Structure formats: structure tokens, C-alpha cells
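First the structure, then my questions, so here it is.
Here the complex is missing one protein chain, while the rest keep their positions.
Right after this comes subunit A.
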């Protein structure tokens, strides 16, 4: 309990620092537990940890999916220089415009590239180059390049989630682990599917980073900055499933699920109820859409393959046709079909990389959003528990009034004061997280609208291009067909 009190007090200070433009930054109180970034969790691989390389396949369907919370010591609070112009947590409505503007003139580009395989066999892993180009002052250089592996990304997410989720911030989820995909790559199969897998992952990692830095609080987070800038990063071992940390995670997951069932929240705010319902509906529909789009990708790839086969067959038929003009026309048909096969392949890629991946990302994001609502419920629960406890302490004090044990009475009174403080804190926390969520959801929805709009327009443009090409090909073929005499 005391640990939690400590951390919540610190968070409160954090929030006071950032929350209101009116209050003066209480920098003095930040007696920072200045944790050096390199001491996060166990340093090196525990040589006795036989399952060091085990990965956990996380399914998209687990509704109770909790983020992998980092289990190091309490959240790192390092003094961060805040550039005065960006006042992120301002609640006053007129400054929302500025915040919006700041997000739009968002001057940072991140790319993930050059996947490289390191090592051999089952111990192999991929290294990705992360390049950040920016003019923002919180970065030490205009352009930075670092090398990161997949577990580094997971580690980053883990830290961010443990710091911010319980405050109601929507932390973008990291890309999923995949045993099957990675095993193929490890085993060294240089075939098309492992190339595609690596490309899919690279693209997902890039989108993950971009989403993360889009969030103003996360952008300034020291862990994020360290991830993007520092050349050495300690291995994030606690992300592995069967480590001690992993087991603890699973236990917590179960406990949370039970709690969720037992907390019956009296929702006084219709907005939250409405939003939760909306996100639930959105979740269902996006998953359905995702399934259909994946099916489309599959069928289009099939169509491409079958078109290629037909093209070859038509060419053969043209060869054996003994009427010259018809023979030529059939060969031309074969050529057209070959070009069309290429079109189908490109279209399938567009289907996938534009739409399917977007949907996959949003299904995971919505899960994170719903997680944040759950955090609010937890906060409410804590507040209620504090109130109950206070009640009990008051009752105990009342009883002690007639027991003539002055020390115990004093203690009881002290405890009452303590719990009164906790109740107040609980209420403040609850209101804070509620405010945060409102703001976060508002921002999330804005981003969602933009994302979908942009991607779907791009997709429609790819369809336009396809049709234009088709017209070109058939227009070239028509005179050939007419020339058969």
C-alpha cells in the first residue's frame, strides 16, 4: 500500500507540473528518484533462464488483454526540460487550438529500415535501423540513427504503458509477437513469405513509433528520447513470456480480470457509458472488416497467380494455332493477361499494406482505449475502497471512545486523518483520470478520422490507377483482336 501511496503522490506532482498553466511548476518538489536509464530490470540475460528466447504469441482476440507493464522500480522521473511553448495538458478550450496546431506542424520524421539478420539458428534476431529527423529542440541532434531489435520496441511500450496508462493516457500498442513468422526467419528460409513477414514487421514498427511520438506527452518522455537517440539500449528481458516477470504478468492479468467482474461502477457520467458502448461497437465492426479485407487480399493474390497461369496457357494456345492472325492475337491476349497479373499483385499489396494493416492497428488501439476505461474503473474502485476504509476507521474510533485507551484513540484519530487524505486523493485521482480520458479520447477520435480518411483516399487512388492501367491494356489489345481476318 505504501508503495502505491508513494507512487500516486509522485504522479500527482507530475500532473501538477504539467496539468495547469495557472499553477507554477513545482520543480522543487521533484526530488527526483533519478534513476539512470540503464538500471531497468535485470541487466544481463540470466544464464539460468532456459526460456530466455521464448516468445509469447499474443492473440488479437483476448478481450482482457492487459498491456505488458514493466516491472522495474517505480516509474522513472527524470527532470525534463519543458519547452515553454508546448503546454500539453492545458484544459482551457482556447488553447486547444494551439495544441492542435502544434500537432499539425509536427516536425519529426521517423523511419524504420534496413532489416538485418544477426546471428544464426534459433538465437538469431533481426536488427532494424531507426532514423529520426527532426527540428524539435528536445532532441540533441537533427538527425539520429540507431539500431534496435524487436524486443527493444516491446520494452519501450512496456515502460510507457506502466507510466501512463493508469493516468488514462492511450498508449499506442506495440506490434504483435509472432512465433511462426519469426521462426521461419530464424531458420533462414529466404523465401517470399519470410521476406513479406519482415517487411510487414518493419512497416508496423514504423507506424508504432510514429503513433507514439504523435502523443505530446510520450514524445517528451525520456524513455522515448532514449530509444530514439542513444546508441546503446539495455536488453528488455522482462518482455519475455516465461521469465519470472512474465509469470507475474499472467498472475496480474488474472487478478485484474476478477476485479473487473466484481467492480460494479455507478456511472454518473453518461459520456463515459456512451463512449464505452461506441468503442465496443467499433471494435466488433473493425474486426469484421479486418477479416473481410484479409480474405480479399488472399483472393486477389490467388487471382494474380491464376491470371499468370492462364496467360502462359493462352500463349501456348497461340503457338499451336495455325491461323496466323489469330495466333498473333492470342499471344497478345497472353501479354495483356500477364500485365493484368502484375496489376492484381500490386492491388493486393495496396489492399494489405494500406487497409488491412490500418485495421489491424486500430483493432489493437481500440483494445488500448478500452483498457484505459478499465483503469478509470480501477481508480473509482480504489476511491470507493478508501471511503469504506475511512468509514471503518470512524466506526473503530467511535468504539474506542468508551474504551479509555488514550494511545489507541489517538492512533485511531491519526488513522482517520490518514484515510481522509486517501479518500480525497482517490477522488482527485478519479477526476483526473476522467479528465485525461475525455481529452485523450477526443484526440484519439480526431486522429482516427484523419487516419482513416487519408488511408482510404490513398486506397481509392490506387484503385483508380488500376482501372486506368486496365483501360490502357485493353485499348491496346482491341485493334489486335479486330485485325483477325
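Note that in this section a residue touches a chain if its C-beta (ideal position, glycine included) is under 8 Å from a C-beta of that chain, and two chains touch if they have at least 3 such contacts; residues count from 1.
Keep this in mind: contacts and distances are computed from a predicted model.
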item: Protein that the absent chain corresponds to, by UniProt name, given "Aminotransferase class I/classII large domain-containing protein", "Signal recognition particle receptor subunit beta", "AP-1 complex subunit gamma" or "Sorting nexin"; value: "Sorting nexin"
item: Options A:124, A:210, A:282 or A:396, residue touching the unrepresented chain; value: A:282
item: Chain not shown: contacting residue from A:183, A:230, A:306 or A:410; value: A:306
item: In subunit A, positions touching the absent partner; value: 278, 281-282, 285-286, 288-289, 292-293, 295-296, 299-300, 302-303, 306-307, 309-310, 313-314, 316-317, 319-323, 325-326, 329-330, 333, 445, 448-449, 452-453, 456-457, 460-461, 463-464, 467-468, 470-471, 474-475, 477-478, 481-482, 484-485
